[in-house]
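On to subunit A.
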Amino acid sequence: MSGERDVLVIGFLSRWCAGIAAETAGVNRIKYSPNIVFINLPCVSRLNPSHVVDAFLNGIDGVLIGGCLPPGNCHYKTGNFKAFKRMYLLKKLMAQFGVEPERVKMDWFVTPQYEKIARVADSFVEEIRRLGPVMSRGEA
Partner candidate 1 sequence: MAGGEGEKPRIGVFVCHCGTNIAGVVDVKKVVEEVSKLPGVVHAEDYVYMCSQIGQQKIIDAIREKKLNGVVVAACTPSLHGETFAKAVEHGGLSRHRYEFVSIREYVSWVHWHDRKKATEKAIREIAAAVAKLADNKVYEPIRRAVKKKALVIGGGIAGMTAAVDLANAGIPVVLVEKSPTIGGRMIQLSMTFPTLDCAQCTITPKMAEVANHPNIKLYTLSEVIDVEGHVGNYKVKILQHPRMVDIDECRLCGFCERACPVEVPNEFNRGLGKRKAIYLPFAQAVPSAYVIDAEHCTRCGLCVRACPVDAINLDEKERIIEEEVGSIIVATGFDIYPPENLPEYGYGIYKDVVDALQFEQMIVPSGPTRGRIVRLSDGKPAKTVVFIQCAGSRDVNHLPYCSKICCMYTAKQAMLYKMKVPDGKAYIFYIDVRAAGKGYEEFYKKAQMTPGIHYVRGRVSRVYREPGDDRLTVEGVDTLSGKLVKIKADLVVLAVGIVPRLDPELASKLKIAVDEYGFAQEVHPKLKPVETEVGGVFVAGAVQGPKDISESVAQASAAAAKAMQLLVKDYVEKEPLIAEVDEERCDGCGICASTCPYEAIKIENGKAHVTPILCEGCGMCVSACPVGAMELRNLTDKQITNMVKAIARWP
Partner candidate 2 sequence: MDMDGFVEEVVRISGRNPYLCYQCGMCSAVCPVAQYMDILPHQIIRLVQMGDPAVLESDAIWVCISCMACVDRCPRDVGPGIIIDALRQFKLRRGAEKYDYFQVPELGEAPSLALVAASRKLTG
Partner candidate 3 sequence: MAKALLYYPGCSVKRNSPWYEKSALAVLEALGYRVKELDKWYCCGATISLAADDVIRHLGAIRSLIQAEKEGEALGTNEMLTVCPMCYNVLARVNNLLKRDREKLETAARYLRDENLEKYSLSTRVIHVVQVLHREREKLGELVKRRLDGVRVAAYYGCTLVRPKDVAVDNPESPRVMEEILRSVGIETVEYPFKTLCCGAYHSVYRKNIAVANSGLILTDAAARGADIMVTVCPLCHYNLELAYRSMARKPGIRVMYLTDLLAYVMGLDDALSPETRSFLDKLREARRELVATPGGGNS
């Protein structure tokens, strides 16, 4: 790749509602930006803020965290709520690392919102494009 590289975003999804919504987006052929790569987790509460920080250190330009809707009613009862609190704190800390807090986005999905997941993915990738690459990524 030459010149300014394109951005790369990771989306951590809770594999219940959010994951199924992403899958359903596929079944319905809803197109969205290929610049986002999803990793399914049992629950977004599995995510440690350090994973997000790690991602930026490795040159990932944005992190989307897709939990299940509504907060407080996740497959694991309180998981999405806990994740929300953690990521809220993380966003506050990020400025200190010199990374724009806008590079982390948290959103909630229910299965029928498969179009939302595509919309959110697209608008987030766009937002990250506006911010530009976080830093140069390691060579292959």
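Note that in this section contacts are C-beta pairs under 8 Å (C-beta built on N, C-alpha and C of every residue); 3 or more make two chains touch, one makes a residue touch a chain; residues count from 1.
On how the list was made: all candidates are chains of the complex that A comes from, given by their letters.
Everything quoted here is computed from the prediction, not taken from an experiment.
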Single touching candidate for subunit A, where 1, 2 or 3 all sit in one complex: 1
Candidate 1-facing residues of subunit A, complex: 1, 8, 10, 16-17, 20, 22-23, 25-27, 29-32, 34-35, 37-39, 41-43, 45-51, 54-55, 58-60, 73, 75-79, 82, 86, 110-112, 118, 137-138, 140
